Structures are given as C-alpha cells and as structure tokens.
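Heads up, one of the protein chains got dropped from this complex, but the rest are sitting where they should.
When the chains are written out, they are named A and B in that same order, and each has its own residue count from 1.
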Amino acid sequence: MSRVLLKGGRVIDPAQRLDATRDVLLEDGVVAQVAAKLSARGADVISAKGLVVCPGFIDLHVHLREPGREDKETIATGTRAAAAGGFTAVCAMPNTDPVNDNSGITGFILQKARSEGVVRVYPIGAITRGSRGEELAEYGDLKESGCVAVSDDGRPVASARVMRRALEYARAFDLPVVDHCEEPALSERAAMNEGPVATLLGLRGAPAAAESIVVERDIQLAELTGGRLHVAHLSTAGAADAVRRGKARGVRVTAEATPHHLVLTDQVVKDSDYDTATKMNPPLRSEADLRAVREALRDGTIDAIATDHAPHTVDDKKVEYDQAAFGVVGLETAVSLCLDRLVGPGLLTLPQLVALLSSGPARALGLPGGTLATGAPADVTVLDLGRRRKVDPARFESKGRNTPFAGWTLKGAPVMTIVAGQVVWQERR
Amino acid sequence: MGAASAKSVEGAVPAGFRVRRELMDAERLSRALSRIAHQIVERRRDAEGLVLVGVRTRGVPLARRLARLVAEAGAPPPPVGALDITLYRDDLTTVASQPVLRRTEIPVSIDGRTVVLVDDVLYTGRTVRAALDEIIDFGRPARIKLAALIDRGHRELPICPDYVGQTITTTRDESVQVLVKEEDGHDRVLLLEKEPARRPAKGKPRRRA
Partner (left out) sequence: MNGYPHRHLLGIESLQPSEITAILDTAESLREILDRPIKKVPALRGKTVVNLFYEPSTRTRASFEVAEKVLSADSLSIAASTSSAQKGETLLDTAKNLEAMNPDMIVLRHSASGAPHFLARHCRAAIVNAGDGAHEHPTQALLDALTLRQRKKRLEGLRVAIVGDLLHSRVARSNVWLLSKMGAKVVLCAPPTLVPPGIDALAPVTYRIDEAVEGADAVMMLRIQHERMTGGYYPSDREYHLRFGLTEARVKRAKKDVLILHPGPMNRGVEIASEVADGPYSVILDQVTNGVAVRMAVLLLLLGGGGES
C-alpha cells in the first residue's frame, strides 16, 4: 500500500469546482481523499505549501515519432519531456512510420510506453489506411487495442465522402475523429500564413480560409452523421466562429488550440529574419486571428490546450525557409508560456487554464483523469506560480530543439509531476 | 586654449591638431603658383601638348589656377583634368572608414602629351604613386611631371617633384594643411602640430611646455 500526501497546497480542480487550500491523499495509484488537514500514517509527505496542486495535465496532441523516426524523438524521450513539462498523459498521433493504422503498431506503442515511458500514453489511430485519405482503417481493432481516437493528423482528410464515412463508422465504437483541417488546394506549397507579412517576405502563404472552410465542412458532416468531431490545432477566427455556432446547434464538436497560436503571430517570421523555428502547420496567423482564438478560449468554444509537440532533427530545420520541416516542440514550454502570457496578463484565470489542461482534454476525448475526485487516477501536476525560468533548448529532455521561444524568460512553471502515485519528475534545485 | 592660433580658421583644423604657424598667406600662395606657371612655360617641351591633372581634392582647383596662369604667360591654354586616386591607394584595406569616391575626369587623350600632375602637399609619395598608376591606365603620355605646392619631405618612395612652391622641413607629428578659396573660402597654408594631452588643472602649478 503506497501512500503519498500532498500537504497545504492550493488545490484547483475545475471538474469539482474546487479552488481552496487542501491536502491530497493518493493511495495505490488513485486519489483517496481531498480535504483540509489530512493526516496519514506511513505516507510520504510532500509539502505543497505556496504551490498549486492540479489534476495531472493531459496533452491531446503529441508526436512521439516512434516507430520510424527515432532520430527525432522516442517514446522514452518524448514522455520524459512531457513529465518535465508537467504533463501526466499524452495522446500519441499516428503519423509514425509505419502509420499506426492497425492493432500491431498500437500494441507496439503501448508496450514501449509501459517499459520505457514515463507518463501515460494514449495512442490515436489513423482515420484511413496509411493516412492516405482513401480507405478507412479498422476502427474496431484500433479501439480494442487501446486507441482513444482516430486522426490522419499531419494531413487533412481531403475527401468529404471519406470524412463522412469516418464520422459515421466511428460512431459504432464511440471514437472521436480528430481532423487536421486544411484545404490542400488553397495551401499548396505554402510556407506560412497568407497576408501582408508573407507579402513582404516573398513567401507563399496559405489563407486562413484554407482552415475555416474545412472546419465548417467537418462540423456539418458531424451534424449530418451524429459523429464526434474534434478540431485539432484551431488557429483562425473563422474556425473559432464555426465551432461556436456548431456547439450552439448541439453538434458533438470539441476543439483544441496550441500555446504558440495563443502567443505568437506571423509577424515573428519577419522579426526573426526567416528563422525556421517559426515554421509550423497550421502556421502562425494574424493579430485578428490571435485575438479570436484567445476569445474562444475564454468563452468555452475551445475545450483544451494541446501542444502539437513536433520534434525535428537539426538538419530538417537548418535549411532555407521553404525547405524546412513544419513543426515546433511544445511539451516543455507549454505550461510556463500559458502561465506567463495568458494568466499573468489576466487573459485567463488560473482555474480556467487548469481546466483547459485537465478536465477539458479529458472530456473532449473521453479520457480518464482530469480531476482529483475520489477514485480518479493519482495523476497530479504541481505548479509554482513564482518560479522564473529561461527557456534553454539545450537542456530539453526532448530530442527536438526546434522552439520559437528559446531565450524567453517565463514566470510560473511546473515543479513536480506525479503519475499513478509516483513522482516521475521533479524540478532540480 | 591653444598656442599660436591667433586668427580663427573657423573649425578647418582637424581634431587633435592645432596651428603652429602660417606657412603661406593668400599672396604668397598666389606668387608660388605664378612662379610654377612661369617655370612650366619656360620649358618649351613641357608647354607644348600640356595637360594639367589635379589630384583630388585640392590639387584640382590648383591645377585650374595654374592653367589660367600658364595661358596668361603666353602659352596655349592647357586642358585640365581631375584624378580621384581612391581606387588605386595602397592603404585601401587599412583605412578605418570608407573612402569618399569622386569622379575622375580626363577630358582629352593623353597619348603623346606632357601630363603635369598637380597636388597640394607632397609627403610620402604614395598618393603620387597611385596617381601615376591611374594616369597610365588612361593612355601613354610622352612624359609625366609633378608639381606640388608644398614639399614637406619624408619620402617613402623614389619620387621627386619637378615644380615646387615651397620646400619645408617637418616632423612626423606635424601636418601641412592647404586651404583654397574654391573649397574652403580662403587661401592659406598652415603648419599644424598634434595637440599635447591635457593635464589635470587641480592645484599643481602649470609647467612650461
């Protein structure tokens, strides 16, 4: 019987509408009790005085790269990065090599996660075979072997017919369909957001409409089929508006946004002189889009903050902007960034942020956790709101160093990560 | 407070230098040029097919004045050219700031003619070396001669002037500054010296320099 007692922290559990000083007792891998002034014999006592105690954070959108691109990241290094970033669970996207479109690959990922992983890994299976956008993958097998959703992320589902079938068929297994919403005919060969900045830089851009058109399409298909839709990495005002209207009509749609889309605009591509650490898909957008996405965060249109953690090798990024791979890492900067740039200036309250990182993601994809109610998994994230840190990619746990936030000083950080009652990471003093 | 500069030269003196004494006033300068012009005319061979080429910047107005004086002395009025030697300097790569490049204009063919290079101050000879290299790229003159208003010595190359306004002895710490009406508003030649480093004035009695 292993017991851990976190004493005296400010416990924020949005699922239970709790925000008060409490002690949290974890026993045998689940939450035993949350109350004021607990004592427990034989428990490891951890002082959480002056700290914030939250349900373990869940990142719905992570690229662990294994199998196939272990040079960029492995399940071991990716989950270590997650723990160092305060995340207790990650959803692993299927665009590995080979693509996770069958129970064999799902099984491999889960087995690796059990033996080498440091946090919980929830695999996401592919929507179509090989993510080629044509034939559906075997959702029954995928669900049975442990997938929590299906996605062709990295690529859009170009055909409305295929997307419709996917939403319909997935209903049988109650699997959410996660779509990377992009109209390829409008975004072909684009390196950034279309707009005045791209014009000045002479780079080909993809308009915001390339995303919002497909979000509208998917929401109407979800309405038609009754399926569950989750919009990945929402980045535009048009998409936020579509999701808001869809929810109001009762469509089963949820959405996530990344920290970089909540903090940066396309102007940084110019200010950084074509630094490829600013290149990702969907790209950084305009001021107006940034404001709309932040507003969607505040009014509940967006359910979760997810990093879209996409590690790349140095070689993949150290080339001309057009040629560089799309993607930035995010696990080890997300929480600090949100605390410093969203909660700090009052754009979000702390409980709102905690919800977006715990109860929101859990609810969106139907995952366990996201709360400290009795019986919930003993996954806890502990934050120190006053802790200042400078982002230093050289010291990342992740193999990927491609971040646009290198050198930023951020106030507020995770200091301890607990999974199933075990401390899997704590800050080195 | 400087030493001998009773008359203000209105900021023409470069930083770190002060005037030691005046070498020529306007009248002496004018007489020096006149003498040179007469010397040129006397050497008949030079006077025929003559081209005066002023070395920028102040060699150019001096060359123009010489041309007028040569014509007044009875020889045919010679054409005048302007030479910017910036692109031929041998100290180009050690110059701390970029040279200001001005136009080179040689209005006639110099083949077979007598070119008289005109410069304000002849010192190490490196400017004249650059000017020689450049003028030769324009053609094949019969002969090249050198006229300098002031020769201050300290040659580093085997170059001698053919016509000189005044020869003086200087030290390396000194500098000769030629001012001309066309560029600076008046005619003067000054001998400059480096300003001594300032000593703190507190309490100590000033030592005589």
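As a working rule, contacts are C-beta pairs under 8 Å (C-beta built on N, C-alpha and C of every residue); 3 or more make two chains touch, one makes a residue touch a chain.
Given the structure is predicted, the values throughout are model-derived calculations rather than measurements.
S.K.: Under the definition given at the start, what are the shown partners of the omitted chain?
M.R.: A, B
S.K.: Touching the left-out chain: which of A:203, A:243, A:264 or A:364?
M.R.: Among A:203, A:243, A:264 or A:364, only A:203 touches the chain that is not shown.
S.K.: Considering the complete complex, identify which of A:44, A:97, A:135 or A:188 is in touch with the unshown chain.
M.R.: Within the whole complex, the residue contacting the unshown chain is A:188.
S.K.: Determine and list the subunit A residues touching the chain excluded from the picture.
M.R.: Its contact residues with the unshown chain are 188-189, 194-205, 273-274, 318-323.
S.K.: If the missing chain were put back, which residues of subunit B would it touch?
M.R.: 84, 86-88, 92-93, 95-105, 133-134, 137-139
We take it that only the chains that are shown with their structure count from here on.
S.K.: Based only on mean CA positions, could you tell me how far subunit A sits from subunit B in angstrom?
M.R.: Between these chains, centre-to-centre, one finds 76 Å.
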